[in-house]
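As you look at this complex, bear in mind that one protein chain is not there, while each of the others sits in place.
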Amino acid sequence: MARKLAVALSPDQLQSMLRTMHMIRQFDLRALDLYREGAMRGSTHPYIGMEAVAVGACAALRPADRITSTHRGHGHCLAKGGDPRLMMAELLGKATGYCKGKGGSMHIADVEAGILGANGIVGGGIGLATGAALAAQLAGRDDVTLCFFGDGALNQGILHESANLAAIWKLPVVYICENNQYAMSARADKFTSVPDPEVRAKAYGFPGVSCDGMDVMAVYRTVADAVARARAGEGPSLVVCVTYRYFGHHVGDPLNYRDKAEVDAWKTKDPIDRFQADRLAAAVTQEIDAAVAFAKASPEPEVEALMEDVYA
Amino acid sequence: MARKLAVALSPDQLQSMLRTMHMIRQFDLRALDLYREGAMRGSTHPYIGMEAVAVGACAALRPADRITSTHRGHGHCLAKGGDPRLMMAELLGKATGYCKGKGGSMHIADVEAGILGANGIVGGGIGLATGAALAAQLAGRDDVTLCFFGDGALNQGILHESANLAAIWKLPVVYICENNQYAMSARADKFTSVPDPEVRAKAYGFPGVSCDGMDVMAVYRTVADAVARARAGEGPSLVVCVTYRYFGHHVGDPLNYRDKAEVDAWKTKDPIDRFQADRLAAAVTQEIDAAVAFAKASPEPEVEALMEDVYA
Amino acid sequence: MSRPVIETTPAPAATRVLTYAEALNEALREEMRRDPRVFVMGEDVAVWGGGGVFGVTRGLVEEFGPQRVRDTPISEEAIAALAVGAAVAGARPVAEFMYADFMGLAMEPIVNQAAKIRYMFGGKASVPVVFRAQEGAGRGNAAQHSQSLEAWFCHIPGLKVAVPSTPADAKGLLVSAIRDENPVVFLEHKILYNTKGPVPAGDVAIPMGVADCKRAGRDATFVGVHTMVHKALAAAEILAAEGIDLEVIDPRTLVPFDLDTIVASVRKTGRLVVGHEAYERCGIGAEIIAQVITAAFDALDAPPVRVCGENVPIPYNARLEAAALPQVEDIVAAVHQVVA
Partner (left out) sequence: MSRPVIETTPAPAATRVLTYAEALNEALREEMRRDPRVFVMGEDVAVWGGGGVFGVTRGLVEEFGPQRVRDTPISEEAIAALAVGAAVAGARPVAEFMYADFMGLAMEPIVNQAAKIRYMFGGKASVPVVFRAQEGAGRGNAAQHSQSLEAWFCHIPGLKVAVPSTPADAKGLLVSAIRDENPVVFLEHKILYNTKGPVPAGDVAIPMGVADCKRAGRDATFVGVHTMVHKALAAAEILAAEGIDLEVIDPRTLVPFDLDTIVASVRKTGRLVVGHEAYERCGIGAEIIAQVITAAFDALDAPPVRVCGENVPIPYNARLEAAALPQVEDIVAAVHQVVA
């Protein structure tokens, strides 16, 4: 079947992606402030550092496509078009919030917008996403579901059961593992039995790939391929995005399990800085290209011009 | 670490294996009779056709090693040294049975003998076996646990979770998948997303191999290697034994999902016939070998013999 | 999913005798014809002997095809979780668990997802899923294939719980369950599948939350579910011979629960016996008693009595199994106790 592979995004789309990455970062910085000042309850899990994943992945979707999210869900929600006002109101438990104040950070959802919810259960969204993909298949639609989950969820049984089902039924779902190196204090490389979790896709006979989760365009291209495959009826894929969370798991994380040097090293790969720099460089490149094109397309001077402009 | 690989079994051991295979077959044929005549309740799942798996695998064990079994558990129990009298009494729900009549076919256990029980839950023994291996590791013992389960259990989440844990903790457990082609009416090749389930071991970074489950010596050699590895502290393995159940899933199985030709084809590979034939051929080979050895080792006739025996 | 929605005109109340399994099958078939979003998934629901180990899904794959009648691998957690996700995304799944005991593997999606999604999402989603399973002992299936676990589900807000005892109730309640916008745990009983009874043809939804008086009586009220309804009717015959007139009420659904009907009965009889096969401790019998006590303490002339499963795993041996289960004579004895 012919697949539509990752297409070039328009400058407007790219601009909007950069804006969403900033939005996610600022949203979560503000959520941390609100939490620290006691305006929030429960816990909040910042997505800061991981913005490229949600934004790159969701750029590959159509509005009718769906996502499932995690406890660390603000980024996914914003990237899929969630309204920051309704989200923020929900964090404060207000009647105007997405969940009328009943859900809080971990249960924000916007089913109309295809956001089937953050989830307080690690792995809780995996079966839901697979089921949503089944619903699309049954309805004869080519909608795709993206299923976000962390490296910690890799070892939940539901992933195994869902992946097998998605494979045998060729369901249009893309499993996106956000490998941010830790599940609370548990290092991905110690608690998951394989260094590269994408090999687990082999156990189900579907493609497994990894990409640089700090590079929004790399995420976009990788996920777009998987989405195209799913949309074409060829079944699920696993995409592992290698990334990092800058902050603690939640406010109050003792952070004794990792050192500052590691954090600093990752920050040098900051996804926003990088995309911004790439965008700026690209803009300059574009100008230069335009200059070259202009130059090349321009006429040679006429011979008549030889003696012109010697004097005013 | 040096491993003791599959060692040659003594003639007594081989004879005892053959005897156990016969014992399993006759035990289950009789159980079917008892069930049909109404002497048993619940259900009974005959192991007939699969005898090579339990017997070959358990031949690789020491008495202090342990096994976990399944709903189709009579074969495992007999192979690990279970007492057929106490088993049969349990099938009839008698006070003298292994479970005092409280368990029936699906819960026969002999913890002293290392048989941690048949199990009514598909996949139910997988976590138990992995935990028993953990107990052995914690106790500083080199006992190994064999975990039997069917192809149907391959898609239960507990296998995924347990395999990951066994891998990261290097637990002395060997996962033995009895791929008898069906889980009730579900064909293994349609309900499991990969044709060769042993590839799933790659998802955990430990060895996965398959062997001819109709050949008791092939099972023995393959499992013995995995057991040696586990005993040496090198962690788990997955062994897939390709086999077949001759009868229905249980009495009353409509058997509409497979045809007789398939059954007949598998019966030509009967594990008992084959082992018996091999044993007989081996015995003849041994006699011939002995004859050759005798001949070779025998003295040439003395020259003096030249004129002897012409007349009485 | 191009099948047209077939408009059903309520059929004339022609009544046939069907088994409980056939009645369930008819409900599934008629709802699948009516609404193309309804589909069935579970282990061995399609290929196995033509539809489920108890025949409830017989013939469905032939009529609706393997897309809408899906055999699954043995993956109970995923069966439940996929059904929930599909329901949120607009389908109407009927997910089958071969034995209720196996729902221990599926509690997370049923309890933490299905039951809570609507509330957690501020009312902006619905989860129209039916989780079917069969409970109960009596066939020597032993401890892992004989439990009645309805109390677990009744405990969880957001779930509805149906427990039909007759073919007609089975059909009518399953129709309602499938049409409900909420997750319904629909618990059948293995011993009842082959029992027969009259079932009206056609569109016969029985609303959830309406108890049914299976036998009117003056002297004592029995409230129970599944097989206990039938045992109570048998006990009522024995008691009638002694001149004791037992009223037998089947709540039919436990959530919602028709307390009014039961309280009205207790106000009439002054005596209450409650029965279920499930383990007595923290079973639904305690809840029913607690609710009646609150609503009608004054009306009770004797302490209510429970006739329930022993607090013991279900044993294999026939004699022990029978002793672990509440029997007709236990109901008779309990009624004697309350009317004494």
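Structure notes:
We just call them A, B and C in the order they show up, numbering each chain from 1.
By our rule, contacts are C-beta pairs under 8 Å (C-beta built on N, C-alpha and C of every residue); 3 or more make two chains touch, one makes a residue touch a chain.
Just so we're clear, the structure is a prediction, and the values are computed from it rather than from any experiment.
Note on the chain not shown: across the whole complex it touches A, B, C. Although one chain is not drawn, the whole complex shows that of C:A78, C:C154, C:A232 or C:V328 it is C:C154 that touches it. Residue A:P254 is the one among A:P195, A:P254 or A:P299 that touches the chain missing from this view.
Contact with the omitted chain, checked across A:A31, A:A109 or A:A153, is made by A:A153. In the complete complex, the hidden chain is touched by one of A:I24, A:A57 or A:V122, namely A:V122.
For chain A, the residues touching the absent chain in the complete assembly are 40-43, 93-94, 99, 101-104, 106-107, 119-124, 152-157, 183-186, 191-192, 253-254, 256-257.
Taking the whole complex into account, chain C touches the unshown chain at residues 77, 101-102, 104-105, 107-108, 110-112, 115-116, 119-120, 142-144, 149, 151-152, 154-158, 255, 278-279, 281-287, 289-290, 293-294, 297, 302-306, 310-313, 315. Chain B residues in contact with the hidden partner, per the touch definition given at the top, are 66, 68, 97-103, 107, 109-112, 116-117, 119-121, 124, 126-140, 145, 157-158, 161-162, 164-165, 168-169.
Assume only the chains that are shown with their structure count from here on.
Taking the definition of touch as given, a chain qualifies here only if it contacts chain B and chain C alike; those chains are A.
One simple way to say how far apart two chains are is to compare their mean CA positions; for chain B and chain C this gives 41 Å.
With centres taken as mean Cα positions, chain C sits 44 Å from chain A. Between chain A and chain B, the centres computed from C-alpha atoms are 48 Å apart. Looking at chain B, residues 155-157, 191-192 sit in touch with two or more other chains. Residue numbers of chain C whose C-beta contacts span two or more other chains: 72-73, 75, 77-78.
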